[in-house]
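The other protein chains are all here in position, but one chain of the complex has been omitted.
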Amino acid sequence: MPLKPDIDPPTPQAQRVGFALVGIGKLTAEELIPAARISEEAYIAALVTSEEDKGEAFARAFNLTEGDVYSYEEFDRLAERDDVEAVYIVLPNSLHREYAVRAAQMGKHVLCEKPLSVNVEDAQAIVDACQEAGVKLMTAYRCQYTPEHWAAREAVQGGALGKVKLLDSIHVQVEDDPEAWRLKRDLAGGGPVPDVGIYCLNTLRFVLGQEPQWVFAAQHQPGGDPRFREVEESVSFMLGFPGGVIANALTSYGAYKTTTLRVLGEDGSLLMDPAFPYEGLKVQISDKAGKREPSFPDYNQFGLEFDHFARCIRQDQTPWTPGEEGVQDHVIMAAIYESARTGRVVELPKVDGQDAFRGTQPDVPKQEE
Amino acid sequence: MPLKPDIDPPTPQAQRVGFALVGIGKLTAEELIPAARISEEAYIAALVTSEEDKGEAFARAFNLTEGDVYSYEEFDRLAERDDVEAVYIVLPNSLHREYAVRAAQMGKHVLCEKPLSVNVEDAQAIVDACQEAGVKLMTAYRCQYTPEHWAAREAVQGGALGKVKLLDSIHVQVEDDPEAWRLKRDLAGGGPVPDVGIYCLNTLRFVLGQEPQWVFAAQHQPGGDPRFREVEESVSFMLGFPGGVIANALTSYGAYKTTTLRVLGEDGSLLMDPAFPYEGLKVQISDKAGKREPSFPDYNQFGLEFDHFARCIRQDQTPWTPGEEGVQDHVIMAAIYESARTGRVVELPKVDGQDAFRGTQPDVPKQEE
Amino acid sequence: MPLKPDIDPPTPQAQRVGFALVGIGKLTAEELIPAARISEEAYIAALVTSEEDKGEAFARAFNLTEGDVYSYEEFDRLAERDDVEAVYIVLPNSLHREYAVRAAQMGKHVLCEKPLSVNVEDAQAIVDACQEAGVKLMTAYRCQYTPEHWAAREAVQGGALGKVKLLDSIHVQVEDDPEAWRLKRDLAGGGPVPDVGIYCLNTLRFVLGQEPQWVFAAQHQPGGDPRFREVEESVSFMLGFPGGVIANALTSYGAYKTTTLRVLGEDGSLLMDPAFPYEGLKVQISDKAGKREPSFPDYNQFGLEFDHFARCIRQDQTPWTPGEEGVQDHVIMAAIYESARTGRVVELPKVDGQDAFRGTQPDVPKQEE
Partner (left out) sequence: MPLKPDIDPPTPQAQRVGFALVGIGKLTAEELIPAARISEEAYIAALVTSEEDKGEAFARAFNLTEGDVYSYEEFDRLAERDDVEAVYIVLPNSLHREYAVRAAQMGKHVLCEKPLSVNVEDAQAIVDACQEAGVKLMTAYRCQYTPEHWAAREAVQGGALGKVKLLDSIHVQVEDDPEAWRLKRDLAGGGPVPDVGIYCLNTLRFVLGQEPQWVFAAQHQPGGDPRFREVEESVSFMLGFPGGVIANALTSYGAYKTTTLRVLGEDGSLLMDPAFPYEGLKVQISDKAGKREPSFPDYNQFGLEFDHFARCIRQDQTPWTPGEEGVQDHVIMAAIYESARTGRVVELPKVDGQDAFRGTQPDVPKQEE
């Protein structure tokens, strides 16, 4: 038969970094399975879950055996697994600290979903534990790894928009289920701010490469809505950046899904709409010459994260979004909540320099020419 | 010859309301001449200008004679002109009060460009003078007369978006000329806030039909830029509306032209982009069913304003945007500046009811079905 | 008073070319009045119309007197008017020949609406008469004068799309009135083809700068519809251009307004949508780098035509779209109808060279940089 497939089959697992996935939910099923499958640097070597039968079903989806599935009680047995070099923590926020610290103490590198934790103290404890154990720690800010967000950052910092004056970002969605852990203060550490508003905050910091100096915020927590007994429904926050640059942001669990980023510069304006979904990101730049919408190769956001963290492990480099990046968002989110509570501007710790909390730049798929 | 034109020629001036145009600039030349020409209810009967020769050139464009052109010194001679029933004041903001009051005292109705004046006191003085003289007063808020803005208001108030939670509006542009009167505090009463930011403010109030309860604002006035010696470059402001609804706005004289309005409701979101130009407005509503962009008949924004004011004169009705509507924006703008100066939230006077400062609803071209 | 208008008033008529407008309809009222008003090179000096009272109303709109209004019977009296150097013929197609020839014989230059006439013979007679009389003749193809269409041409001929392979154009609209002259074969010379399909044809030729070698067409004329007793409702035509380039076109009087142009090249594709309205044209280029939509300064299509023709008169140059350009479209339209009638491909006369029927390039507003 003369027929030749025109692509290569999936590459072997040798040299790739084996991850234990800690927690199995919608994200795991819909995003991480495909991502892990196409990653060139990482693969899933074990699962940790509370539900044995579902774990085994997922295990098959990852080409794992029953022996690769662990309960939370068995978590420490991962220490015996040399092929598990790292863990990816996708648990409710309040559990991040415990499992990250235990993983670090076993010598496993830690990739942790955002937000890094539920408050500054717990987030810092994760950073400290990983540092002490000599393992890598990365906060899984997927929007700092996409070509679209890097194109936005390049437009902002490279001068395409002229001097940047103002920014605006929105991330709102509807959370319907009053029982969702995201609506429990103990488990989540807050309402929409640490879950979706953090995208606005983190992306504003990322595209500017600078840290805000002050914050003002207002919030709304409707009475009588069972969803918002413990956490706020909506928050608006305003950030003051160096040089008089001001950014506004809106976040909510009570509004129809909308995700945007706008940057207003002297010579042009940039719009990402949508700005934060797993796929279908769009970047549009408008200036005197008209509008343009750059095009990028296909990619998988979680695959890019896996790849970056695996490379940092292999090459002994600090991830682009290490634990410190996650701590800084907690510092600012604490100030957002304080401002919303007091009705006053809250000053933030002075931070100099560009990308003060970031590590080695990731490889990002390039815009096509 | 059997040929029949398929349209009617322009209608005669009988019964239409004659206006004296006070001030001739870019707006007059590019927008008001065509608008007046197509208005069915109004026409330009006289011009007031400081430059006689240009006045005469414009006069010809309006089919007027030299005798219809007045200098500012001759302003009071309009009293003799029975055919001039109203004035349209398009002077720098600081002159609004003087000419509006003098017009009112001559018994002329007053259509006044936005902002109504340079501060609350002067704005209120105009309202008082017109009331005392028994003449109509309308603040020329063209965005309260377009079918697109009414469609947005209908979506907000009629339930198409579900309960509204958050709003966001941007109006920024570049002001290049350091000598422009808009950059002189005495003439303009402020920087971008009363000139372009007022569109955000006024439109947010209009689509909600409610008044904000508090405001927080921050501003930036760059040192060393000759344009911003007297006024700020950029302002971000946050408004708290009844029911916990929060609105953000950005305005600037230092950023590439961008004009938007977003309304985030529980069931859908609305985008106007662009939101505030003279033409080409776009309304887009997104919800579970998809996106839709309604279509409207052609119209001229200034023509709609002329028509509405002329009808109010003929039918003895209060304009939809009377002087009080203009005063309220001055009240809020004063609070914006106070907040920006003090760094604190400023509470606003309590105002109950819908459309508390508005009059008779205008006829607006309907969305096509 | 220190106030200075920041624009100049309309320029005087000295040195501008005076036109007599022959025929008054919707186009005159809605498009030509504003266009003539802003033209820097032309003005309306006289009107020819069958309806005296409407003529006088329009006259006022053009700042003319009653003495400037002529009936068709008085047409030849324009000979006495030295200030009328040119006529603009906006009559039903079947009258173009008579009035163009009479104007030429009076020594007036002729700007003639498209299509130039109702068939090749009559169109050629106009060309011959103008040549004999030594006057300029221009076919009013407004889409050969816009910056958007020139940007499309530049993309096609300048290599931005790579080698061009295929093109596609649509111009359809609904003609509702069975009594419209456009539906009378004697007056119009055909159905949608010479009225709206001609935009597809003419623009395809313009962007390529080449002439088709063959045509195939099919048509539909529904029985029982009073509108289509004399002319076809819809026509599809296919054109073969040099080098194997093929273009498809659709035109109709029975379909919801749609106007597009697509050019498919090896490296990119171009879309104009809408392609043919008086304003709001949009050009979008897609290639590996993404999409871009250039931006252009404001302009008036009829103003650009007036300006170009006036300059050709003043500088003794052949217009970019002279009579010959109009004749060539008649040659091809005759072939379209022949093909639709016979069901066979019709070969066209061989024409070599670029822009074989065109004259001096017009000044076109440049894309902003």
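For clarity, chains are labelled A, B and C in written order, and residue numbers in each chain start from 1.
As a working rule, a residue touches a chain if its C-beta (ideal position, glycine included) is under 8 Å from a C-beta of that chain, and two chains touch if they have at least 3 such contacts.
Since we're looking at a predicted model, the values are computed, not measured.
One chain is not displayed; in the complete assembly it touches the shown chains A, B, C. Of the options C:E31, C:E211 or C:D287, the residue whose C-beta touches the omitted chain is C:D287.
Touch with the chain omitted from the figure is made, among A:P34, A:G162, A:G209 or A:P274, by A:P34.
Considering the complete assembly, chain C touches the hidden chain via residues 161-163, 165-166, 168, 170, 172, 174, 216, 218, 220-222, 233-234, 236, 238, 240, 244-246, 248-250, 252, 254-256, 258, 260, 262, 264-269, 286-287, 343-345. One chain is missing from the display, and on chain A it is touched by residues 1, 3-10, 23-26, 28-30, 34, 37, 49-51, 53-54, 57-58, 60-61, 63, 71-72, 91-92, 181, 280. Against the chain not shown here, chain B presents residues 288-295, 367-369.
Convention: only the chains that are shown with their structure count from here on.
Put simply, the chain farthest from chain B by mean CA position is A. In this assembly, the C-alpha centroid of chain A lies 43 Å from the C-alpha centroid of chain B.
Work out the mean CA point of chain B and of chain C, and you get 39 Å between them. Chain A and chain C have Cα centroids separated by 56 Å.
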